[in-house]
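What follows is a short report on a single structure.
Left out: one protein chain. Kept in place: all the others.
So that you can tell them apart, the chains are marked A and B in the order they are listed, and the count of residues begins at 1 in each.
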Amino acid sequence: MLKTINISRRTILLAGGAAALAGRFPTPAIAQNKPIQLGWIVSLTGVFSNSAQAQDFGAKAAIEQINESGGIEGRKVELVTRDSAADPTKAVNYAKELIYNTSVDAICGPTNSGEALPTLGVVAAANRIHVVLGSVDDLINPAKYPLAFRQINTNSQWVKASTIHAVQKLNKKKVAIICDTTGYGQLSAKVAKAQLQALGMEPAYEALLDPNQTDATDQINAARAAGADAISMWSNASGIVARVLNARGEQKWDVPVVAHPAALYKQVGDLLTKPAYWENVYSPAYDFCIVDQAGKLPASTQAFFDRYKGQYEQFLAAGMWCIFQGQAGPLIYASGVKAAGNLDAAAIAQKLNTGMEVGTPSGIFKYSDTDHNGYADSNLVMVAASSLQPNGGYRAA
Amino acid sequence: MTPNTVVKPIGFAIATILALALPWISPNLYYLHIFTMIAVYWILISTLNLLVGFTGQLSIGHVGLLAIGAYTYCLIAPFGGEWPYLALLAGGFIGGLIGLGLGLPSLRLPGFYFAMVTLAFGLIVSELALAEQWLTNGSVGLEAPSLPAPFNTQTTFHLFVVTIAAVITLMTWNLSRFMWGRAMISVRDSDVAAMSVGVSIFRTKLTVFVFSGVTAGIAGGLYAASQSYITPDAFIPDLGMFFFTAIIVGGRGVIVGPLIGTAILAALPEISGPFQRYGVLFNGVALLFVVLVAPGGVSELISTIHNRISGKGRRPAAPADLDVLKTIITGATVHVG
Partner (left out) sequence: MLLIIVNGLALGALYGMTAIVYNMQFSTSKVLSFGAGQYAMVGGVIGAYVTLHLGYPVWLGLLGSLASGAIFGWLSEFIAIRRIVRTSDDHLWILSTLAFATIVQQLTGIWWGTEPTPFPRVFEQGYAGVLDQKFWLPILTAVVMAGAIDIFYRKTMTGKVFLATAEDGLAARARGIGTDNVRAFSFALSGLIGAACGFSAGQLTFVNFALGSTLGLGGFVALAVGGIGSNAGGLIGGTLLGLLISFTSHFVGSQYQNTVAIGLLVLFLLFRPQGLFPKTFLRHV
């Protein structure tokens, strides 16, 4: 892993030598030695704090590695972090602060779509590269925001992989869609329906659950009465996911559930009345967290964990992929700058649009003029929630 | 002519000129954005202050009116062509209309009931903004067009917002003085007028509430234009709590206090760095502190300190303009609650 950044010991030595040489002579332009500043808007507190803190850890690790391998174009990279607390108004304020006050060179984040949507226009108006960590499909639109790139899969990719798994792999014919009433859930309800229709099916049953709703048994029974043989559940709130799984278990209705990766969160497992209720639950995960027969993680993933032993463990609760998603943003930007040879936003975007392969620990991104999502479907792997390994990995389902 | 009537217009003029000159005092666009936001909030808070300070009605749900104004602006502005100002006015109109609909049943209620109803109103608005996707585009939200030239740059937009804020501040001021006169008369005419006093108080409250609905709607449009994008997530109850806290902390019933309160509470999270996560907690603590220690807010503290320094001893601070009126009115009515 860490494909782009993995530079041999020799190159590092060379870079070190170059730096030592540079120290001996007067430097031509001070601006060249000033670190490249990357603004990083992340909701470290508030409702998405668990995954955001893991993404933050990943972003910091990526910056550390970029700098160890000599930085970008010989310049160090600095992460300027702002905690937006899951509040879109704060996200916009910080985007402006980072651009006009700190004058960062590019923006990474915000770390969820609700906050990212309002910041797009602000960053675009300031002519900066914007690497966004949000999955909602509407977020990225190269025609409107030509400098904004996505550093994670889209929501449709998650739903698509899950729907295909339910219909083709598990051979289910009548899928019930259960989502929550939050913005994410309502959007995903539409996406899930569209994905079913793409496979020539109509949902057997559709329902939205309120986050305050204390029991989902009613919806489970209704889905059962409608003759459903699988559930497609889209909610990123662990409380709701747990309620649906509890209700399904309590009704002894053992149909498979395909769900948002939140269903894999440790805290969902904690909320289940019985561990057995986690059986037969499938979610999209990533190839870098799939263990082999012996239960070993891919070498590059293991190498990362070995290096950050004692630091990364606390961020596993929201799934190890969050750490790797966080690494992607700075690396995408770094690759763009290296390819362009300068910090000009238009030049970087142009290089990224050529379809060059941007290798990151969470997979390869390839952008084009019309597609700024860039993440390949093949990186997603469906896993069973109950196949969680002690090392945080999963077995492919 | 008392010194007050001279000092106040001068102070008002200086504050306005300072606010207008900000783009040249501080060319930093980020600080300018924060100041613009303070002015936008002030447009809402100045009239909410009239409601809280003058009629004693504690509305926590003005964030709902702000949201309605913002959504109205985003929905209408694209059709306005060169005249998105009409969308601003439409936001004000609908804000006023909803204020009327909300105020008619709720303003007769005792204080806590009213506070709860407004809180609930704020919740309903954000719930509906999320649920009615055909209108609001649900959680994806709506893009807010910026105003056309010449108000399409950060600087000119700031000037535009400050001008509106100044005009509305003037209106608040006149309204309070005008009502004070009316109320004085109705109280003076005691016996015969007593019956009608109750009616006129309700009407006065309703007028103030509708007025605050109108300005909240306009503020909503300006909020949307300055943020360039709105989602239901932006209109959380905490924002309603912020408006309200700014007034209490600043000192209700006077004009300058809440202005200071707004500026402090809006700017603090921006400069407090890592402590920013305690923002809402801080609002709660500030509110509790002010209520327990200085119910008159910052403005009372300032005038007390000022009096001590200028050797006026322990003379109580002069009653606030609006407080006098409130005492007169509440003294003449039977208070429930």
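Rule of thumb we're sticking to: contacts are C-beta pairs under 8 Å (C-beta built on N, C-alpha and C of every residue); 3 or more make two chains touch, one makes a residue touch a chain.
Keep in mind that this is a model prediction, so the values were computed, not measured.
The missing chain, though absent from the view, touches A, B when the full complex is examined. Among A:N50, A:S283, A:S362 or A:N379, only A:N50 touches the chain left out of the display. Touching the chain that is not shown, out of A:L209, A:I290 or A:A397: A:L209 (per the contact rule at the top).
The hidden chain makes contact, of the residues B:L20, B:L109, B:L170 or B:L206, with B:L109.
Within the complete assembly, A:T273 is the residue of A:T273, A:Q314, A:T354 or A:S378 that touches the hidden chain.
Touching the chain that is not shown, out of B:L18, B:L135 or B:L288: B:L288 (per the contact rule at the top).
On the side of chain B, the interface with the absent chain consists of residues 56, 58, 60, 105-106, 109, 111-113, 115-117, 119-121, 123-124, 127-128, 130-131, 237, 241, 248, 277-278, 280-281, 283-285, 287-288, 291-292, 295, 335, 337, using the contact rule stated above. Listed by residue number, the positions of chain A touching the unshown chain are 46-47, 49-50, 181, 186, 207-210, 212-215, 217-218, 221, 238-239, 242, 249-250, 267, 270-271, 273.
Just so we're on the same page, only the chains that are shown with their structure count from here on.
Chain A and chain B have Cα centroids lying 40 Å from one another. Across the complex, chain B meets chain A through its residues 28-31, 33-34, 37, 130-131, 133, 138-141, 143, 227-234, 236, 238-239, 269-270, 274, 276-277, 279.
Chain A makes touch with chain B in their complex at residues 44-45, 83, 85-90, 92-93, 96-97, 99-101, 114-115, 117-122, 125, 136, 138, 181-184, 186-187.
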